[in-house]
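What follows is a structure written as structure tokens; I'll ask about it next.
With one protein chain removed, the remaining protein chains of the complex are shown where they sit.
Presenting chain A:
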């Protein structure tokens, strides 16, 4: 009977071997995948096992941690002025995941990041509890508050950038939400979450980064830049050859002007009163491909604008026909931009043609406040030459001084801007979007702030929704706040 016994012995060995192979598969090969699955609650449990680090604005934390009495999670995220800062922080919820900085810098905030390995190891010996690091942002509290308060109950977004560095000063989206309300995992948290998730106003959407709007007339700045850069226009005060009415190329449709005096108008005057025909004409002369090239230098069609939260790509269509290109040149048709994108356009012009990479995390610090990572301002591209940038600045200042943007005037400060009223919806039936982009200048000619404001269909009358009327005062408040805070 010994021969079959030996075989049985082999068979039993194989059974055990199969188990050994399986456990290697589970615990070595698949370990990473299994331990980070979305079904795996250990991820959240670890996230909230220690006091979370904070997100910091101008030295003040805008987040906090509170002890909870649940058995799964020891701490819960809290927010100071949640609705104000939600577009910056995102949320960190025990039950509903996390977004934006809370998610991207989770490793630093929880203290699990590899770069904190040394701190953790030391903590292991000294018996100190694991702590999270901090995320120091570039935001300007005064500018953020000014924008949020000025937007008030209107639906819209504001993005403000320091053109010299690319540092983001304000990032506001309304209506906002308070991430504290669903940070836990109780029934009330769930209710708050469901209400926000399904809300008609799309509270959870970060409109400054994650919503694209037709930029309307504010896009004329880009068209002007393309015309100047490609030699279509060299003197902004020389008359163009724009007929009245201007017929869209390849069609019989005339381009409607809301301003008068657009026939053969100069580029400067055309921007001042926002002539559609002139800019459609210029865009057509520059041609689609060159328009695309300039727009892309400003950041359009780039789906990797990470600040570090990723913004949606703004669009300038690469394949449309001539008529589409002409309409796109005045920011209609397929053209769409995020508020951040239009702030970047303004910042590039204000910074004499040099576009700095936008960012909102100044540095990541360890629990002991050592710097782990520091952002150095980086140049992203040069969409226009300094000479042409200054020409556009002249035109934009003219808009604020004498044109559609007078409501943004600040006493004693040079301000350049451009209004926009973008139509949208089927046959333009929906309420238009009101846009305003602007920058303010220091006495030395550098610019500390460029801002883009968009206001969605507000309750105001259709006629009132113009960039100058609705959006410009918001931009003005933001610029004033920045100027007052650091001059």
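Methods note: a contact is a pair of C-beta atoms (placed from the backbone, for glycine too) under 8 Å apart; a residue touches a chain by one contact, two chains touch by 3 or more; residues count from 1.
By our rule, contacts and distances are computed from a predicted model.
Chosen from "Branched-chain amino acid ABC transporter permease", "Cobalt transport protein CbiM", "5-oxoprolinase subunit PxpB" or "Lipid II flippase FtsW", the protein name that UniProt gives for the omitted chain reads "Lipid II flippase FtsW". Of A:45, A:247, A:320 or A:372, it is A:45 that touches the chain left out of the display. Taking the complete complex into account, A:6 is the one of A:6, A:252, A:304 or A:411 that touches the chain left out. In the full complex, chain A contacts the hidden chain through residues 1-9, 11-13, 15-16, 18-20, 22-24, 26-28, 30-35, 37, 39-42, 45, 71-72.
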